[in-house]
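Only a single protein chain was left out; the remaining protein chains are all shown in position.
Per-chain numbering from 1; labels A and B assigned in written order.
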Amino acid sequence: MGNPFRQKIVPYLYIAPAMGITFVFSIVSMGISFYASFHDYDAFAGASAFVGLDNYRRALLEPDSYFWLSMRNTVFYVAMSVVGVLVTALPLALVCQRIRKGQALFRTLYFLPSITPGVVLALVFFHIFGIWGGLLDSAATALPALAILGVWSGAGYNMVIFLAGLADIPPHLYDAAKVDGANRWHQFRHITIPMLRNTLVFVTVMTIIGAFQVFTSVYIMTNGGPERSTEVITFTIFINAFSVAGQMGFASAAAWLLFAVIFVFVFIQMHIFKSRNVYDG
Amino acid sequence: MVETVRRLPLFALVFMLLGTLVMVYPYAYMVGSSFKSRREFAEDKSSLIPPRYQIGEQLKHRRGESSALDWPGSDWALFRNYTDAIQYGRVDRYLANSFIYAVVITAVQLFINALAAYAFARMRFPGRDALFMFLLATMMIPTAVQLIPNFLVIRALGLVDTVWGVFVPGFAGAFGIFLLRQSFLNIPSELEHAARIDGCGSWGIFWHVILPLSKPVLITLGLFTFMGAWNMFEWPLVVLSNQDYYPLTVGLSFFRQESAADWPRIFAAGVMGAAPLIVLFLIAQRYLVGGISLSGMKT
Partner (left out) sequence: MPRHLKHTMIAVMAIGLVIAVLWRAGMTQGWLGSLDKTAPRPIQLRIWDWWSPSSNEEYGDYFAALEETFEQRNPDVNLVYQTVPFANYVQKLSTAMVGQTPPDLFQSSVFWAEGFYQRGMLHPLNDLISNDPVNSDGSRLEEAAFLPSAWQHNHTQEGVVFGMPMIIDASCLVWNLDILERAAQQDDEIRAMFVRHPEGSVDYDHIRFEAIKDWAHFRRITKKLTTYTPDGEVDQAGFTIQAYGGAGVLPPWLAGNGTRFQDLGGSRAMFDSPAGIETMTFLARLYWEDRVSPSFRRELTPAERFQEGKTACIPAGTWSGKDIIRNTMGWDHFGKTAFPPGPHGSGQKTVTWGNMLVISNRSPNVEAAWRYIKFVCSLEGNLLRSKYLGYNGPRLDFYETERWQQALAERPYLSNVKQICLVGDKLRHTEIIAADHQANPIVETILLRYPDIMNGRGPYPSIEAAMHEAARNVNKVYERYNRQVTQWQGQDE
């Protein structure tokens, strides 16, 4: 029934709006930025001279581009975030699981930071870190302080994910282990952790991807200081793209390099875990 | 459920309660400081209760000793910072803007994502799988990397510093298509056949069968999208200049300089900015918390 041609194009009509927008704001936008990365580009004046690979060269080779410094700071931040998340959210979930009645209430309370705008949290912690001895004043403690904020913000969210993962573990495995005489640590090591592999991978990957993109807390609290210790890659890109004249091409190049780094990482982790048939997509 | 050790819940409870204090402390600090006068905040940054209400200070005042009640501004009305934030800081405008951005983005995203998800789930057409793979691939582009590219596109379209400049990139949501497709795949096809027999075309099936049956996932996805749109910061920061269009997040970040670092007022604005989502969350938490498990783990 219906005109066969019309039938043929109907599916495309359904997917057109979503695919169109997604296409424009991924492929097209990345294409334009790729073009810009080979030029001197000013947000106001537009493209000027073609500079070839100069922006990339400057990012990778010249120390005053601070690209590698930013990447280093970002990697430190990511590492601290991952460790922090695993050390807080997993024990929290394990403990919370034991509680029968209050679980929902605790989930709600722990979840508050995830639904509060990052700007608000940054403004509050700006002072809290000051009260705790001026953590943002010293190059040694500023980045860890930001990591603490990140971990604190994500604790509830990750705890809920771990809770869901823990709930999936069949209890009879624990029963069998107890019958065999395994103590709690043994149970944890040989049942909980392996069965949580999916969740652990998921949480780690999501934390890494999120931590690579930290911006709001730096922008609000430290502006990259003190002594560039909190200058993360998103901040370097932002300053060069929007606050400085004529360096949007350079910023685009830096953003592409960042994308390459994240892409390589995600590719590696997908490859490593593909064979284990962990999850799809 | 096997109840292994009975004494554990007490330890667990205490542990969780301590953790709750850690979670809630910054909020208590923000709310408490939002009631302080400027002088009180400068003198006493760390207390949760404004000095003029503290029992210790009241007693000192009664005894005739110098206390917080002698400071200028000791008659600061309780909600003065809130009214100042609205009157001088126009926080109500920013809040309303955030609301509009979030509602419109959510509504449009849900609609076009559902359309696309329905086609991917239920229709066969050449290129379907390739296009879907492409969609998944775009999910891998981190948002930070998309900032400049999106700006360049919006600039080319002439939408910089407009409300549409904020809306349009927000309409893209590959994740939603993915989630909805999963959910639509689970709807039994007999229902669809029955509807066809009744004379429904694809639109009819979509509107009368698929959507009503997908209410829970739509609500969950809608809530997530709403919260994500409400908390948008980098993108509006970059694309907007006109103060009238700022959502609350951007407005707050500028508030600090505009109010010349009047921190109690800034905190009052922060409370007003955080409250709507918290209220929404409390009302709808069943969907949200369940939704995380849904989004995270299941396939």
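Quick note on the criterion: a contact is a pair of C-beta atoms (placed from the backbone, for glycine too) under 8 Å apart; a residue touches a chain by one contact, two chains touch by 3 or more.
Small disclaimer: the values here were computed from a predicted structure and weren't measured.
Enquirer: Please identify which residue in B:93, B:128 or B:208 touches the non-displayed chain.
Expert: Touches the omitted chain: B:93.
Enquirer: Which candidate, A:33, A:81 or A:247, sits in contact with the chain we can't see?
Expert: A:247
Enquirer: Could you please point out the subunit A residues that touch the chain left off the display?
Expert: Against the missing chain, subunit A presents residues 40, 42-45, 48-49, 64, 126-127, 130, 134, 136-139, 222, 224-228, 231, 239, 242-247.
Enquirer: Considering the entire assembly, which residues of subunit B contact the chain that has been omitted?
Expert: 38-39, 42, 72-73, 87-90, 92-97, 99-100, 155, 158-163, 165, 238-246, 254, 256-260
Please note the rule applied: only the chains that are shown with their structure count from here on.
Enquirer: If you average the CA atoms of subunit A and of subunit B, how far apart do the two points sit, in angstrom?
Expert: 17
Enquirer: Across the complex, what residues on subunit B touch subunit A?
Expert: Counting only subunit B, the residues touching subunit A are 1-2, 4, 8-9, 11-13, 15-16, 19-20, 22-24, 26-27, 29-30, 33, 45-46, 112-113, 115-116, 118-120, 123-125, 128, 131, 135-136, 138, 140-153, 155-156, 168-169, 171-174, 177-178, 201-202, 227, 230-231, 233-234, 238, 248-249, 252-253, 256, 263, 266-267, 270, 273-274, 277-278, 280-282, 285, 288-289, 292-293, 296-297, 299.
Enquirer: Hey, which residues of subunit A end up touching subunit B in the complex?
Expert: Listed in rising order, the residues of subunit A that touch subunit B are 2, 8, 10-12, 14-15, 17-19, 21-22, 24-30, 32-33, 36, 43, 92, 95-96, 98-100, 102, 104, 106-113, 115-121, 123-125, 127-128, 130-131, 152, 155-157, 160-161, 164-165, 168, 171, 174-175, 178, 198-199, 202, 209, 212-213, 215-216, 219-220, 233-234, 237-238, 241-242, 248, 251-252, 255-256, 258-259, 262-263, 266, 279-281.
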